[in-house]
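A protein chain is absent from this complex, but the other protein chains hold their places.
Let's turn to subunit A:
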């Protein structure tokens, strides 16, 4: 009898949930699910369209044309010394990356109720899969941006002053990714419980875009409103993105530290929250 009482159980389900939750070994065990979710996303999105995967390139280009017409021609916003198309496009692809990642991860529970209700797997697999697809899409857009920069350098007399800041590019991408995933996870938990908030979330992201130097450089702003934009932790990342690729942007180490710390903190806190609350949310979504 003593031996039986000491028996080890491989798993136990109780009302206790831990902040540390899912072990990474468990997610690793579901890596094939992750890759097939990524694959599914690409297959499903471009099924039965004539242009197929070309839409991945076409979407940012169409946005670029719209923005260039409205903000460049009609509103006449300054883009500093950079060619407007390059300026807008760099802003658009980074913003799209942030916005798509956040938009995808923030609806994880609502979009997957059906599956979450019927089978167990580490819930974190789904947001990670979403992030993977967004990284791939961003990579494709970035490639397009590099082609455009090459074109401008070859034919339009554009000579960006590349510096060692180019090495900061991966840091920017990772930080934006971390921040969008972090915010997405946090809001997925919050909106699953308090639905009303999702209305404010979509409004908030739209407002956030205007508080981020997507279509204007920070320097073009009047001094007295600049602090709002500087409060936004995305601002230094956008400026750094342009600085590294196009050679023009205003960023200080303090501000950079602020946004990196913010991204890291948001991601860690949200992961903990997601682990703690993720399993009990299925009762209420």
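Here, a residue touches a chain if its C-beta (ideal position, glycine included) is under 8 Å from a C-beta of that chain, and two chains touch if they have at least 3 such contacts; residues count from 1.
In this section, contacts and distances are computed from a predicted model.
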| item | value |
| --- | --- |
| Name of the absent chain as recorded in UniProt (options "pH regulation protein F", "Oxidoreductase", "Probable tRNA sulfurtransferase" or "ABC transporter ATP-binding protein") | "ABC transporter ATP-binding protein" |
| Touch criterion as defined above, residue of A:78, A:163 or A:280 at the omitted chain | A:280 |
| Hidden-chain contact residue, picked from the options A:115, A:166 or A:231 | A:115 |
| Interface residues of subunit A (partner: the chain not displayed) | 9-15, 17, 30, 32-33, 36-37, 39-40, 43-44, 47-48, 115-121, 193-194, 279-280, 282-285 |
